[in-house]
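A single protein chain has been removed from this complex, and every other one stays in its place.
Labels for the chains are A, B and C, by order of writing; each one numbers its residues from 1.
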């Protein structure tokens, strides 16, 4: 059975739930799941609606009618159909742990998406791509070619009709123009510590500072480096007798898990971005 | 600002969300938060609605009108008003860690309830009650007096108009008749291990078995001992070098936390019991 | 730099630490790490010693001299050299999440071992083996061929000089004779719940019971099914709105992680089995 998922946000106002749910009830849609959230601080309303697709109404008609309805209430909205999987591109450099994990989860059916291509600024992970029968594009980058390389990436994203770009330990900073064009459609992962460490060799710094937790954060890429809306975070406990190399290894496991959860939330159409925050509706829905 | 919280369950059917939300919209109530869940396996629908109390409609009227509406749709429902705090009785024996924790959280405002009395089958915790200026009733129990003692408890619960009974490490089994009469209104806490251990000294058994996790489960009391609907569970990691005494101590921290979370969910009117399961709506609401 | 790792256990007695550490100091070995643990309940002493291999003493000589020393103190001991990696065989059926994870970790260098072969009682995972360039042996099993099939497995383990067998979701019960012969050298993984569930479809049962945590346990295989010494356990929190399918998926992630940690502890020679318990020395060492 296919389902239809709406994500909606607007200024909070009376009667929203009744109004929106009536819209779908009148058209014979069974609501499988409805989650809503009101940000009282900001006066904003958020909703995720999952409908059973009865198939009696063409999708274009549904979208047209909802657009008309939404414009009255000033709803910002988007819709996805669960039988149309997200198309996801992986950007990689040399580290394989994150892209491997995502490829495995696609294969295992844990991530219900298509990953039709992998793009690397180094060629190291070409064999990994081959293992999974994925086309691999090696697009090296130098200060001089950065702009041209990004254009090549954009061309590939267009050619492969990509919905979501995952920076799976892609050790390059995308240009402001790129992240603006793909706002809310580029996910990045980076390590995270308490306290935070600037500069090189952060795991070494964390060791020298004797931190007891190391973590990772997945967020949408924005022009401010590592400052985009947070999607998911997690930490793992470490001990004084863990070497800096242990910390790196433990960090890899957290990065894998946090990135996979963030991608899963996105491709299940469970995330609404609101300013610097994300609303991530629970996965049960 | 006071709020009104409805908990609703019924057979799943089309139009529920639109119908229920319209009922309140028509009466001018602003919906602050709505959570719903459909148990697809059982075909059951569950909802928690939090309304702003505009004060224009007497509570008796609202309840009467909703009762009429609910009977048409065969809704099972209950309502609470956030300015009427739950009244909670603590049943205790000798262990002080759980009741102390609950009393502190009441004092700190973390549990927005009233704890007007403490009942112990031993007198050991009378001083604790005194520390918090609570009346303490010492109702000892022997095989012969068990029935009479339970009657005394019931009289006290009635006298103090108690909504919820918390067995805060009360080392007695309540009679089947008692738990039936207070079905869904008695919360118990017990340790939990993987694998489970029967019989005495469970922490010692867990040590001998070399478990790596110890845990606790809070559940509603039912006639089947420790088998009632689970409200909350948690575990803590232990090591081979933790002694059985360490395990007991670690276990106390988990019991405290798990019981406090379960009581918090209940007094915030966030739990619906469905057969052997509970639906625990998230605390943010 | 290569290191030498001793695991030692014996009846607790005075002077053990001084005696053992002097043995190595007299032979010019620098002790990189020493962990010890006394099980006061059982009066047993456990030690893990990691020595810098100065290379001035042939390994055979060291082992001979230590054997003589150990027999006086009635030490039970074993030794491994970090430049001789464990050789690990994977037993699989159809589920790929655990074997995939182990193969990836070998590739990534997170598990410093060799996995020279994969044995499946079904042929489903042959392609996975091919992806990683590993020989795959398809040894189907029927009630009639069970004994013969186990003999084939044993032959392969001998041929490939296997140190450790990992049942990576191998859905067969090894014979008592097999697990006795490979006592302490077969690791198994299974799901774990609070409370435990018997019989088929445990995740479904867990859903119906409304558990809030699901987990996994890795243990050494023994003749009593799922009752061998526990190596590692973990849990993940679940919610009422997670479907049975969600629980299965979440369970896969825990199984992966728990099994990988157990294998890592074994191949780093950090585990001593003592009756039904394991002593798992910390990974930092």
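Annotations
Quick note on the criterion: a contact is a pair of C-beta atoms (placed from the backbone, for glycine too) under 8 Å apart; a residue touches a chain by one contact, two chains touch by 3 or more.
Keep in mind the model is a prediction, meaning the values are calculated, not measured.
Looking at the complete complex, one finds that the omitted chain is in touch with A, B, C.
If you put the hidden chain back, the residue from A:26, A:159 or A:241 that touches it is A:241. Only one of the listed residues, C:32, C:156, C:196 or C:223, touches the absent chain: C:32.
The missing chain, though absent from the display, is touched by one residue of C:2, C:22 or C:127; that residue is C:22.
Residues touching the missing chain, restricted to chain A, are 37, 40-41, 192-196, 207-213, 215, 217, 227, 229-235, 239-241, 243-244, 275-280 (touch as defined at the top).
In the full complex, the hidden chain is touched by chain C at residues 14-19, 21-22, 24-25, 28, 30-38, 282, 284. For chain B, the residues touching the absent chain in the complete assembly are 33, 96-97, 100-101, 104, 107-108, 110, 131-132, 239-243, 246, 249, 252-253, 257, 282-285.
Quick note on the criterion: only the chains that are shown with their structure count from here on.
Contacts between chains leave no pair untouched here, as each chain touches all the others. Taking the mean of the C-alpha atoms as each chain's centre, chain B and chain C sit 41 Å apart.
Distance between chain A and chain B, defined via averaged C-alpha coordinates, is recorded as 37 Å.
Looking at chain A, one finds that residues 33, 282, 284 touch two or more other chains.
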